[in-house]
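A single protein chain has been removed from this complex, and every other one stays in its place.
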Amino acid sequence: MERVPILKIGDILLVSIQLDMSDQTAVQLQEDLAERIVATGCHGVIIDITALDIVDSFVGRMLSTIASISKVLDAETVVVGMRPAVAITLVELGLSLNGIRTALNVERGMELIAAAHADELDYQLDDDPDAETATP
Amino acid sequence: MALSTEESGRFAALLSGQDERVTTRWTEIVTSSLRGRLSQAELRRQVQDLHRAIVSTGEQGIIELSADSAAELRAALSELSRGRARQGFSATETTVSIFALKDVLAELVQESGGPNALQDYVAFSKLVDEMGLFTFESFVRTRESLIADQAEQLLELSTPVVKLWEGVVAVPLVGTLDSARAQVVMERLLQTLVDTSSPYAIIDITGVPAVDTQVAQHILKTVVAARLMGADCIISGIRPQIAQTIVALGIEFGDIATKASLADALRHVLRLNGVETARRQPRRDA
Partner (left out) sequence: MTAGIDLGQPQAQSVRSDEDVVRVRQLVRAVAVASKLSLVDQTKVVTAASELARNTLVYGGGGSVEVTVVENGRRKGVQIVFADSGPGIADLDLAMTDGYTSGGGLGLGLSGSRRLVDEFQIETSVETGTRITVTKWSR
């Protein structure tokens, strides 16, 4: 069985799904990701599905589950890069991907996570050095 | 409908025995029917292609237009009709090029005489009729697909998706929105969101006289699809009658943002993004 790689970039875990996943691969990814969130203490997960030419109910459910699990583990999940044809099909299928945050691409996804994180930092009175200066 | 083996043999022999004469005469008749809209040389080449295809089919035995052995003949006929359809000739002008062969055959059969002359002529004519019908059919098919292509192009032309601002695209819909057009527009809108990396889309329906349930559903589905992709839609320019239809049809617009005009919609988006717009007019809020 193939496995989807998980990259750590700064405070974010980036999962770029490049293959037509079997159901087992999808379930494995769900488990791997939960472990990595705990192990790294990351507060953001970006799942890039630009390469996926379909999302069916199984993958849709996996995305929802990942979002819920990461929320429990104090990480924000954003699904990015859904193609128009995939989105149109999901609407027709009746899958609403409840509770999942989405963005057009990885950059926009990072912005969302940064904004969510910044909101939280507002409550800490010391200023965080990498909140603004992380991007060169 | 097929010619028997003997008939096929005689048919092929008749045409190949005097091939120069057949093609010349055939070309003459066709040329006069098209009144110079195709060059003599071009027509001659087409007639020769057909002639060759008929003879080589006849040499294989039975001539049956629908048989595998007639594939070359069918291809030659389709090619002729496709070309003519593209060049804008009518169906009659196209099929006449095939029927002209009958005149040639009449002359040849008459000259050769023989005991089977009349019978042969009837059989040959039937085959030519079949070839003519086949040509007509493929002519019509080509025209239909040309028309479908043009309709599609028109559809694309009539649905501009424009980038209004950094991160904001808009589709100003004008005219009657049928289901097919609504679908095309919506697909283009979603693709533009991706291409321009814009998280906001404004669907302006000021120029739409009426919406039915299907069209309203298309718009709604697009809004939901855009959300799945990570973009927000605002609908602007909903006219009073359309608002009434939407309510009467029981269509739920739910939490979709609606604004009176395109300008209001743009202002709304910019405000969401923290861009302060200068307020030159007094506030119009109720």
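The chains carry the letters A and B, assigned in the order they are written, with residues numbered from 1 in each.
In the analysis below, a residue touches a chain if its C-beta (ideal position, glycine included) is under 8 Å from a C-beta of that chain, and two chains touch if they have at least 3 such contacts.
Fair warning: this is a prediction, and the values are worked out from it, not measured in the lab.
Across A:E35, A:D56, A:D74 or A:E111, the single residue that touches the chain missing here is A:D56. Only one of the listed residues, B:T5, B:S145 or B:S261, touches the absent chain: B:S145.
The chain not shown here touches chain B at positions 141, 144-145, 187.
Panel shows chain A; residues 20-24, 53-58, 60-61, 83-86, 88-89, 92-95 of it touch the chain omitted from the view.
We take it that only the chains that are shown with their structure count from here on.
Taking the mean of the C-alpha atoms as each chain's centre, chain A and chain B sit 43 Å apart. Those residues of chain A that touch chain B in the complex are listed here as 78-80, 82-85, 87-88, 90-92, 96-97, 101-105, 107-109. Of all the residues in chain B, the ones that touch chain A in their complex are 186-187, 190-191, 193-194, 197-199, 221, 224-231.
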